[in-house]
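The structure is given below, and queries will be raised subsequently.
The complex appears here without one of its protein chains, the remainder shown in place.
Right, chain A next:
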Amino acid sequence: MTESLLSLVPKAEAKQSMKDFKSDQEVRWCPGCGDYAVLAAVQGFMPELGLAKENIVFVSGIGCSSRFPYYMNTYGMHSIHGRAPAIATGLASSRRDLSVWVVTGDGDALSIGGNHLIHALRRNVNLKILLFNNRIYGLTKGQYSPTSEVGKITKSTPMGSLDAPFNPVSLALGAEASFVARTVDSDRKHLTEVLRQAADHPGTALVEIYQNCNIFNDGAFEVLKDKEQAQEAVIRLEHGQPIRFGADGGKGVVRDPATGDLQVVPVTPANEASVLVHDARSASPTTAFALSRLADPDTLHHTPIGVFRSVVRPVYDTLMADQLDTAVEQNGKGDLAALLTGNDTWTVVG
């Protein structure tokens, strides 16, 4: 089981409400933007954590989503493009009494800031990273992003984009992430449940949030949101449950015995027992990775949402703090005069 590090963060003295987490700043995203829903979900979820709000910090990079900290009545920093995980790493590793959240987008996290993201994940710094993925550059007015589908026609790619996209969940799993989840902006209940698990996770939690940009990439996730289509398109992952979806759970995920890969099959009484049971806590990320590859990058059919992986491994900030304690145990608390003097001295007397 997970050992939450939330116990290091001071608790709120009084019961909080969503209102406590709204800043006095006017929210300035485009009307209809998916970011509003995520903001509301986060503000609505925060009181549940019951943390002193002065001990919560939101750090963001650059992009539409990165305006997020301005709207949270907590401490916050709107930093520079791609660098939020690095800045948050310094904050979290020096202040374990803080709950540190990173808000980023597909361009911020996966393009200019790709390096910082993967290294935060491998270190397992105690950060909660909310990656708003709208598969487009919004703030610069509509260029393709590193998660855009191949052939995307945008202002910078009038004949279609040429480069293959990243799958953020696959990337995070490959970068040794200990917690990886995916959710959707419009599904408040699911989003909140994922936030709940992420907040409780010791170490880096990466939450990919599919978010609609109604100006430059409207409807990008419609297939996952439209009730009828979603039934066939969305695979809801729940730890310990067989991975089934579709009308009446008529489809399931099974392992191909020949290749070891996963495939979607109609569930029959004959194969029902072989439907994969989701194990987010599996020591190996292999199956989680295979799940992340199920979705068709173009149609988004068979898109799993939920927690792909949630395992406990040493947290960087804890290890760093432990080393400081060990150093004091071994050498005593630092004595500046002794340090400056060193071992080889000579004395000049007047």
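What we mean here is this: a residue touches a chain if its C-beta (ideal position, glycine included) is under 8 Å from a C-beta of that chain, and two chains touch if they have at least 3 such contacts; residues count from 1.
The rule is simple: contacts and distances are computed from a predicted model.
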Query: Under which of the names "Biotin synthase auxiliary protein", "Transcriptional regulator", "Oxidoreductase" or "ABC transporter ATP-binding protein" is the non-displayed chain listed in UniProt?
result: "Oxidoreductase"
Task: Out of A:Ala86, A:Val267 or A:Ala295, point to the residue that touches the absent chain in the complete complex.
output: A:Ala86
Query: In the complete complex, which positions of chain A touch the hidden chain?
result: 10, 23, 25, 52-57, 59, 69-70, 72-80, 83, 86-95, 97-98, 115-116, 119, 320, 323-324, 326-328, 330-334, 336-337, 339-342, 344-350
